[in-house]
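Every protein chain of the complex appears in place save one, which is left out.
Let's look at subunit A:
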């Protein structure tokens, strides 16, 4: 089994000796305290989006050969200690991130956002407004990094793709009968194919929680594989696949660990906590658990998988806690928007207000950010 413990660091773009942007305005009180601009990282050589990943996964083929083998494997995963997990997540949440570290973390968090609108009332105009915000989050400060992507329903993909065309902002689309996932497989695949054809760079699929909770793991596995296959474009490239588990509906931490492995074995490029449509969404504890899963998965298979907590992350403080979890669990290699994302909408405004506070010294207010 190939192991890749000594990969070249994926992180780049902020070597310590690099100088920040020059202070503007002449008044040093208002000088920007941002040491390093955060930019979109170039996709690393080691990517899970191509055929290479599928080949590596072949080494795990025996555990997915039959329903019984898959069940034995998933139920053979170590049980989760819920008290320990929550205590560790809480302990890591107490880190104090200040001054330049905070400035860096805020910019990093902004660059990791999948700016999301998933409402029945979405209009082309609203989607275009969202894209404009993704491209220029803070019109008063053009040094603000762009968000990683915009996330919309499949029928809005074409609108969003046109709005962000020619930029490094990706278009992510939910698919497979989001958010419930209660539709026949052909419908889900058509939903996915539609989004990919319309220009989606990333597909956020939901798993069939009903099948998962009923213990039909192989049917969930086959469904993810089928969607992954549908993500391929005619030219041989593929949209990156994010697999949403809806952790709030999985009842136990053990189930979240099993779902994580199941999704990764089936070829997920990202595992994602939630749809944002149920009561319990991303929490530090379930995100920590999924981070441990991607760490262990890479150790076992050599395949790196991204993590995306989504829903309920609204404040800068929360976002920084998640970044600490990433750094302490899987390390710097995941600290880029190629491997870690936030599914959020209102979080961006809070990050921008904190950013304005750091750069001006004055507390900002909601009158100074765009209201979506």
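One rule holds for everything that comes next: a contact is a pair of C-beta atoms (placed from the backbone, for glycine too) under 8 Å apart; a residue touches a chain by one contact, two chains touch by 3 or more; residues count from 1.
Here is the rule we use: contacts and distances are computed from a predicted model.
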Worksheet item: One chain is missing here; what is its name in UniProt, given the choices "Homoserine O-acetyltransferase", "Ring-1,2-phenylacetyl-CoA epoxidase subunit PaaC", "ABC transporter permease" or "Aldehyde dehydrogenase family protein"?
Response: "Aldehyde dehydrogenase family protein"
Item to complete: Could you tell me which of A:75, A:182, A:233 or A:362 touches the chain that is not displayed?
Response: A:362
Practice prompt. Over the whole complex, note the residues of subunit A touching the chain we left out.
Written response: 356, 361-368
